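Just one protein chain is left out here, and the rest sit where they should.
The block that comes next holds chain A.
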């Protein structure tokens, strides 16, 4: 058990004039077993004591890895022994300090190849080169198998070990064991902290020295920098792409000032993979200076969070907000545009309406003017036609009176003195000629009067007044009494109307007169006048059981001077033309339905109320 005697940089003897020592020989023949490993745990040297205790030959193990040279035995299926050894060696590498393994069960194969149970107590001592860097590990190991077995046996026998040697041994072993336990728990704690560090969600790294050499970096950090191997490299070397982004300067400042730096949402361009284009990332981080016992800065603890996703989400939100805003603006603009379009359309429509109104007004004025023109024309023509008619009739009368005188004179003469031709001329030819002239002029006079009446009717100002139609019809039919003997009139309940009395009277007088005039002598005449209201329109019908009208003449009968059927009744073909003109002037319409030999029905639709000033001529 030489574990406590191991120290750093074992010096050569300091005192006395010691002869030149051969350290190689000393090492070789030292009674304690020694083996020397490099940092990869390869066996680079051992002494005779070591070969003896491990039952090996030098050439078997020299240059080989420790764990290849001494593989785990069958009793170490879970590898706990080799791990214990490896952990100890690794601790030395990491800490540069002596590490003790107070008791380790590590079976080794005997000369026959079979594994033998062995317990060891080992001390691992770091050896530094001339630059002070750890270069080798010296293992001093002691086979304590017998001791271990003895102790276990005494424990089983319940011996009180009062034997001084035994007690010393026991205490020593216990103490060693306690140290080892402390080491184990320390190691566990360290491992725990390492795990925490490694698994911490935030990225962490420790940069050492003024050149910011990565001492350690956790998984999150590794992820941020694209899983590059950075430990042991300077920041400039490990992350060349951040040059020019200001981080070196900040780190230098932190290192020099000892003041921490806190960055929020800092933008950094990092290569996700070697040779890849740098990606933009956003980081929240702290550069926390690490101080040594003297308060000098020895490194910088880097800790932070990659907030790129959060930042992108924020950007996405901002972008979508902006898009919504733009959409809103666009929408508003579109609404404004559309509104303007609609307004334009409405204005255009208004202009068209105005124009239309003007056009209609102009058209009405034109029609009025044309109508007035026709009225004047009819009026003038009728008068100018009448003037020569006065002469024809006048001088015809003069002729007739002269003929009377001739006739009287001839009647006083003897028959033989008056030639037959003269007598016939005066008594027969002249009266015949004069008769034709008279009947023609009479007819012409009637036609002219009719035209005159129509034109006059068109010039008359309408005067709407409430009319009790049943009474009005009774009066109209009364004037027909002398020409309608034997005809039965039936006036049903008629809707009243506000209209021009004279026009209404003339309309129904003409229709009733026509009905009576064209009755069928073969059957008793019957004329029915009925009416009904249809909203703003009042409909009157005048129906007879007369001789009827040929459907081909339905339109003709309303034309001036046109008549239908046998011309065996007096008339100029004026009545219905007059009626239609009146009905139209009152804003109404007239239609006829008839069947020859059965009867005729005239239907008159009129506005229920004729407005004052309304004139549909």
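As a convention for this text, contacts are C-beta pairs under 8 Å (C-beta built on N, C-alpha and C of every residue); 3 or more make two chains touch, one makes a residue touch a chain; residues count from 1.
One rule holds for everything that comes next: contacts and distances are computed from a predicted model.
The complex appears with one chain absent; UniProt names that chain "Response regulatory domain-containing protein" among the candidates "Response regulatory domain-containing protein", "Sulfate transport system permease protein CysW", "Membrane protein" or "Glutamate ABC transporter substrate-binding protein". Annotation: of A:280, A:456 or A:584, A:456 touches the absent chain (contact as defined above).
Touching the chain that is not shown, out of A:390, A:422, A:468 or A:481: A:390 (per the contact rule at the top).
In the full complex, chain A contacts the hidden chain through residues 379, 383-384, 386-391, 393-398, 441, 445, 456.
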